[in-house]
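Data first, discussion second: the structure below is written as structure tokens.
Just one protein chain is left out here, and the rest sit where they should.
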Amino acid sequence: MWPLARLAAGAFSSPDAFLKVLAAGRYRTSLVNSLALSTAAAFVSVALAIVPAWVFARERFPGRDLVRTAVSLPLTFSGVLVGFLVIVMLGRIGAVPKLAGLLTGRELFAGSAFTLAGLFLAYLYFEIPRAVMTLEAAFRHFPLELDAAARSLGAGPIARLLHVTLPYAAPALFSTLAVTFSASMGSFGVALVLARRFTVAPLEIYTELTAFLNDAVAGALCIALAALTFGVDRLFARRSA
Amino acid sequence: MLRFVSGALLRACFIITLAVLLAPSAAFALPAAGEDKIVIQYDCIPNYANWGGVTALYKQVAGVTVPPDPKGSSVAMAALEKEKDNPVADCAYYSGAIGYQAAQKGLHQPYKPKGWEKIPDSLKDPNGLWWTVHTGTIAFVVNTKALAGAPVPQSFADLLKPVYKGKVAYDDPTWGGTSFTFVYGLNELMGGTEKDFRPGLSYLKKLDANVSSYPRESIYNSVLRGEVPIWINADGNGYKMKYVDGGPVEVVIPAEGTFTMPLVMGLAVGAPHADETKRYFDWLLSAPAQAEFAKSFFRPVVAGTLPAELATKFLPDADYKKARALDLSNMAAAADALKKAWLDEIRGTGR
Partner (left out) sequence: MSLPISPRRVARTAGIAVAVALAVGLVAPLVVTAAGAFVHADWYGQRSEGAAAGGALGLFRYVLGLWSGALVTSLRLVGTVVPLALLIGTPAAFAFRRRPFPGSGSLETLAMTPLAIPGIALAVGLLLGAGRAPRFGLLVAGHLAYTLPLVLKTVSNALEREGADLERVARSLGAGPWKTAAWVTLPRLVPGLVLSALLVFAVSWGEFNVSFLLATPIVQTFPAALYLTYTTNSFPVAAAATLIFLAPIVPAFLAIQALGGEEFRRGLSV
């Protein structure tokens, strides 16, 4: 806890650092970018995680363990590793453009690793496993009787999903959103490797710290980032309670 | 009975688990990286000026490890300043202006390595606070294959053409000294002064439309692989790609002119391994070390140590006549303001 106290003390002792961070400009942009990117990554990864999580929680099929291991593996990858993998696939001479070049004669997506889309994909790469595993745990406790009752009342699979499963799972979905969101907000390695023209708050913090010796601004940015994360987390948490 | 056996089994499991978990602690028996002879140099990028080769050679001849370090000049200076009360590094390597600035800030202690007299006076501090180890020239490093059919740019004017959109990169000048030298020199070339940055910044603003990134790390390999087609950096890095690594790379001295850049070193105040570092400095000016730098086409500061077969691979002298030397004291004085202006005007809001 002490580091946090140190951060807060440093930041509050120089209120103008806070004003600088909150004033229009690079710092505020980076915070807004972080917020937007993390929120989008949280929603998309949770949406993509629903089906696999349900399958892992409910279905048995050959190779299931292997598939699950594969999905959960990226949980431990540090951000720089994920960034590297995205470059491997989508760099200017990455695997996807090469393959596209072989198939269609045009090297599609070349260099997209370094665009906003590439950064977003990288966030998804480490958020989807997180989302799948959190949701799977929640789905495991889903009372099948409810589903069976709905079915016996004549509800089709889609109606059951919309009216039974999703409402029941809503709290879990929201808490999963919170988990993925906060992880994205603090992630640093991915942006370090991939972000070119686009900036996110952790990157600005790093730059202030190492290039400009601006501990006060870096501290203020940290506090602002932590406050944002905490605030949005609360928002999700209230719905998941 | 059964209960007893299963209890014993569980306990055995527990002990085995503990043993397995504690096993990595055996790593403590391994020799620590910090226990051999070591010199810590900030800004020791293996693919810049052949530091990889030079440090490997030093390990071989002296048994001293100089670990790689990814900081650019400005970051190296910032780190020395930050750690002033609790020094970590022994020395740092910079582009001239930044080393000059670091010395001004009192981050260096004087030392005149063996061979001091062989360094031209304009390339060293009379008190030994910094001195040049080799020089480079700002140039375009062009991966012709990655240009995908576009012609090789020959001038700063060429770089503004739309055909190079997304193909140009130069390092963030708040990170690397090479790039700071480029930005400062460009401003002079465009008619600016150490007080008036507008001419340079207005060019860079136009160039911004074509720039893919302002890296804060070495992109040597990205350029070699073709991720980045045009890199405004030191000529030697391009020659090394072309002649040592066999890449499809050309070095271009821009038609409008360019700038030479001394690359300097200094002994950090409070260097933890000061004596070891002094021996290292002495060696760096020796003929074998200077020749090793030359393998990456940075021109040795000690005259006569550039091997003849390497000398022929540089662009003709006519090109290098276009390179001018910059005044280090003016550069150092303008450094903070210019970096800030660049941040505000060019990197701007970080879209």
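For the reader, a short list of remarks on this structure follows.
A and B label the chains in the order they appear, each numbered from 1.
One rule holds in what follows: a contact is a pair of C-beta atoms (placed from the backbone, for glycine too) under 8 Å apart; a residue touches a chain by one contact, two chains touch by 3 or more.
Since the structure is predicted, the reported quantities are computational estimates derived from the model, not experimental observations.
Within the whole complex, the absent chain has one touching residue among A:Ala42, A:Val193 or A:Ala211, and that is A:Val193.
Screening A:Tyr27, A:Phe84, A:Phe198 or A:Phe212 against the full complex identifies A:Phe84 as the residue touching the chain left out. Listed residues A:Leu22, A:Ala36 or A:Ala70: the one in touch with the omitted chain is A:Ala70.
When the full complex is taken into account, the listed residue touching the unshown chain is B:Gly247, out of B:Gly136, B:Pro153, B:Gly247 or B:Pro262. Within the complete assembly, residues 1-4, 6-7, 10, 48, 51-52, 54-56, 59, 61, 63, 65-81, 83-89, 93, 95, 98, 125, 128-134, 136-137, 140, 156-157, 179, 182, 185-189, 192-193, 201-202, 205-206, 209, 215, 218-219, 222-223, 225-226, 229-230, 233 of chain A touch the chain that is not shown. Residues touching the missing chain, restricted to chain B, are 7, 10-11, 13-14, 17, 21-28, 30-34, 38, 40-42, 44-47, 67-70, 85-86, 88-89, 217-221, 224-227, 241, 244-248 (touch as defined at the top).
Simple rule for what comes next: only the chains that are shown with their structure count from here on.
If you check the complex, the residues on chain A that touch chain B are 25-26, 29-30, 33, 87, 91-93, 111, 114, 196-199, 204, 207, 210-213. Of all residues in chain B, only 71, 74-75, 78-79, 81-82, 146, 166, 174-175, 212-214, 216, 225-228, 343, 347-351 touch chain A in the complex they form.
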